[in-house]
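Okay, structure first, notes after.
Every protein chain except one is present and positioned as in the full complex.
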Amino acid sequence: MPETAFLDARGEVLRDLPDFAREPETLRALYTAMVRARTFDAKAIALQRTGRLGTYASSLGQEAVSVGVAAAMAEEDVFLPSFREHGGQLWRGVTPEELFLYWGGDERGNDFAGPRQDFPVCVPVAAQFPHAAGVALAMQQTGEGVAVAIGGDGATSKGDFYEALNVVGAWDLPAVFVINNNQWAISMPRTEQTRARTLADKAVAAGLPGEQVDGNDVIAVREATARAIGRARGGEGGTLVECVSYRLGDHTTADDASRYRDDAEVSAHWKEEPLIRLRNHLVAEHGWGKAEEDALLRSCHDEIEAAAERYLATAPQPARAMFAHLYASLPEDVAAQAGEAGDG
Amino acid sequence: MPETAFLDARGEVLRDLPDFAREPETLRALYTAMVRARTFDAKAIALQRTGRLGTYASSLGQEAVSVGVAAAMAEEDVFLPSFREHGGQLWRGVTPEELFLYWGGDERGNDFAGPRQDFPVCVPVAAQFPHAAGVALAMQQTGEGVAVAIGGDGATSKGDFYEALNVVGAWDLPAVFVINNNQWAISMPRTEQTRARTLADKAVAAGLPGEQVDGNDVIAVREATARAIGRARGGEGGTLVECVSYRLGDHTTADDASRYRDDAEVSAHWKEEPLIRLRNHLVAEHGWGKAEEDALLRSCHDEIEAAAERYLATAPQPARAMFAHLYASLPEDVAAQAGEAGDG
Amino acid sequence: MAEHTMIDAIRMALSRALDEDETVILFGQDIGIDGGVFRATNGLMQRFGSGRVRDTPLSETVIAGMCVGAAAHGLRPVAEIQFMGFLYSAIDQLANHAARLRNRTRGRLSCPMVLRAPFGGGIKAPEHHSESMEAMLAHIPGLRVVVPGSPTRAYGLLLAAIRDPDPVVFLEPKRLYRAGGEPVEDTGAALPIEQAEVLQEGDDVTLISWGAMLTEAREAVETLADEGISAELVDLSSLKPIDRATLRASVEKTGRCVIVHEAPLTAGLGAEIAADLAEHCLISLLAPVRRVTGYDTVMPYLRLEASYLPSTDRVLRAVRDVMEFA
Partner (left out) sequence: MAEHTMIDAIRMALSRALDEDETVILFGQDIGIDGGVFRATNGLMQRFGSGRVRDTPLSETVIAGMCVGAAAHGLRPVAEIQFMGFLYSAIDQLANHAARLRNRTRGRLSCPMVLRAPFGGGIKAPEHHSESMEAMLAHIPGLRVVVPGSPTRAYGLLLAAIRDPDPVVFLEPKRLYRAGGEPVEDTGAALPIEQAEVLQEGDDVTLISWGAMLTEAREAVETLADEGISAELVDLSSLKPIDRATLRASVEKTGRCVIVHEAPLTAGLGAEIAADLAEHCLISLLAPVRRVTGYDTVMPYLRLEASYLPSTDRVLRAVRDVMEFA
């Protein structure tokens, strides 16, 4: 594997750890966040399977990308996630209940109490990159903050991605573009998506630094993202960070990946997934034991279950809510329709 | 200058010439084509200035790009030019009269008798690159031909360019993308358009070979394009060729470049323009003299003047011609409108 | 004969087209081994090879743009856009290039391409997956826009679209993909691409609709029949060009008209039809033409989706309105 990693698949330390990765609390926080994301994921899938959630995109196996990136951000930065970065959203303060609401088909899930400046999930692939350039433009005017957008390997084929990367370069914008290269875009493997040697290489087209890291190593993700954010914050412009992970699940609950990829491939990648290696490291170096693990699993389980309960107990918005935030004030033209919708 | 050149600005040979550039007839043909293009250009501007042509994009100083590229193509290949590649179109067999018609605002100018498979001028910047990928896809099915598209330095910022480049790479399509880097996109200099080190470097994003050549040296342009076309024809896929030239004139007749760039810069580039160096070389090596030069200028002048006369004598299409080629057969829905338009 | 759903019928037509014309080529995201997100191309790559049924990178602009190039150079590309919400990136290539290549070159080059896209709501899909913006496309000169209303129509109209010498956007009402089957014979016969179809004759009022909303329209027609109101139901089918003659004839007969579509009201295609009928059938009209449409707001997420889509009730209310107008 050419990309930078600090821990190998079994949790062995490969090179000098960055400072933050020597702090047990930090590592525990990262591990906790990944377990929390995975717990959320499992519950979301369960809800979907029983008809109580909409189509859902699992982040199974990619928790290190999302969490590592978010953990490298400052509170006032802006996160612009794709639809698969639940771990990062949770880290930033979006609640599991809000996420359930969103995936359950309720716009109120995007009105999170947490990071008020963060963008909602971006479903149209790669459109978040131009948004991030715009957020970074606003930040450049005030000198505060960094825009951090994440998209998938597939997203690197969209013109939006490239146009945005180019303007980030041309204008020295404080933006970091992260690629969660989970090696699949629905049924298309990374190798067929593009002939580029790495996705990080695409930064060359914009004259930006590009870096590839092991996306299963949350330390590597956080470290590389933090360096990129640091450069952006210091006025040194943007960076493209490719995190090589693997999509262990189906594309979404509407997908059946067994149609297009071998179980053997998936099994092999289970050996590299991000939680186990950090747990091994915690066990070996920081006295993490069964008690800690059990307590963590239990608390995550309880939190997510309670959030799901609250989500399920939330009544839908009334029909006329579909007009409530169309404009700052509803034009007369549309007001009559709002009335009709309200009447049923 | 980092890019490959065979002749320097004064026409001195810098390195071993490729075979074709040792043949006097070939060099004369290239020179003739560039003079022809420049003659056409001058006439087009004169016609526009006197209200007898529409807005026109001059190719002054970039004749080597257009001609060199076209000269590297086989007859059955497909040329997909931007709006500034008159020299290449003329080389391929489009007549000056047809070009005048097009720039005079008459669709019949695109119905050229010449290379029937070639695309008309592409005005929306960079849209010709996806078309070229599509043409190349058709060619890949039959195993015949190469699609050659040209766009400007500005075009490399459009998503279309990048998406097309990427699919050319992913599918090994027989396409060559040429960038006429004339260093300006209207008022935006190349250096502000992108931070990429070279435009050829953008090929990295698609995993394709990219090459930068001196776009004022028709030999270099032809040689590099021919190699790229050869690879494509041999099933080895696409290439990006950047030709570094300079836009000696205004962007179009609607533009006034003195608003945004120094005369001194333009004057400096006049020393590097493509005709003089080839002429010097022809004089030094191939017995080109005043007589040959005068005869060539005269014949180009006569040809272009005659073409302009014929163009000016061409009556506009009748109003209902605007419906004649909307669909293969005009739907009833629209037929009534065609009638109305015909009536005035 | 076996029953076929609309998605089966579409696959049958694609398969037939690939079979009968070697210049037909399919591409799009996940249409190969995965068979397309709705399985429209299921098995076609296996049967016709990955040279003729190709997975593209995730690039809608180049999907549309490649259609133009490939079509101009001798192929008949049939490309898929995964959902209409992702078709916006293809509009530039459609409007600026596909729709005018023939015109620009005075017929020297042409663009026999089909761009397929599932459209409309009603399947509780994620946001941006339920668009119904057909009116935007119907405004583009030089394009054809076709929407099938049943498996049989899907088969015949898709073949017609593929064989048509001009660019066609073929919008597939995804709510109907598996909504019900009917026998569809794989005869290779195309249906006339420009014609609206009168699905049910009637005397008192004309209902005009297309795509998935034909379901509500049909339900309304049945209920009305019970009430003794004889409604004529027309499936527009060709959204561009519009078969105005058929629509006008129907309204001249019935004197009343309700148009039903899922897209937002304002500048929706219902406006064109209503304006045309009001202008050309004014004498025959006994009541104003009414439109029952999606609201002029963003399609809500799935919890409120049902409140957005025109219901049979809303259709019935509109019909009763025009029936009672005096």
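Letters A, B and C name the chains as they come in the text, with residue numbers starting at 1 for each one.
One rule holds for everything that comes next: a contact is a pair of C-beta atoms (placed from the backbone, for glycine too) under 8 Å apart; a residue touches a chain by one contact, two chains touch by 3 or more.
Predicted, not measured: the structure shown is a model, and the values here were computed from it.
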* Chains shown that the absent chain touches, full complex -> A, B, C
* Structure fact -> From A:4, A:110 or A:314, the answer for touching the chain not displayed is A:110
* Any idea which of C:76, C:104, C:144 or C:218 touches the chain not displayed? -> C:104
* Asked: Among C:189, C:225 or C:275, which one is in touch with the chain left out?
  -> C:275
* Touch list for chain C against the chain that is not drawn -> 61, 85, 88-89, 91-92, 95-96, 99-100, 103-104, 127-128, 133, 135-136, 138-142, 240-242, 263-264, 266-272, 274-276, 278-280, 282, 285, 287-291, 295-298
* Hidden partner interface residues of chain B, rising order -> 54-55, 83, 102, 104-107, 123-126, 154-155, 157-159, 185-188, 192-194, 254-255, 259-260, 316-317, 319, 321-323, 326, 333-334, 337-338, 340-341, 344
* Asked: Which chain A residues would touch the chain omitted from the figure, given the whole complex?
  -> 78, 80, 107-108, 110-112, 116-117, 119-120, 124, 127, 129-139, 141-142, 147, 159-160, 163-164, 166-167, 170-171, 324-328, 331-334
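Note that in this section only the chains that are shown with their structure count from here on.
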* So how far apart, in whole Å, are chain A and chain C when each is placed at the average of its C-alpha atoms? -> 36
* Which chain C residues touch at least two other chains? -> 57, 59, 61
* Structure fact -> Touching at least 2 other chains, the residues of chain A are 157-159, 192-194
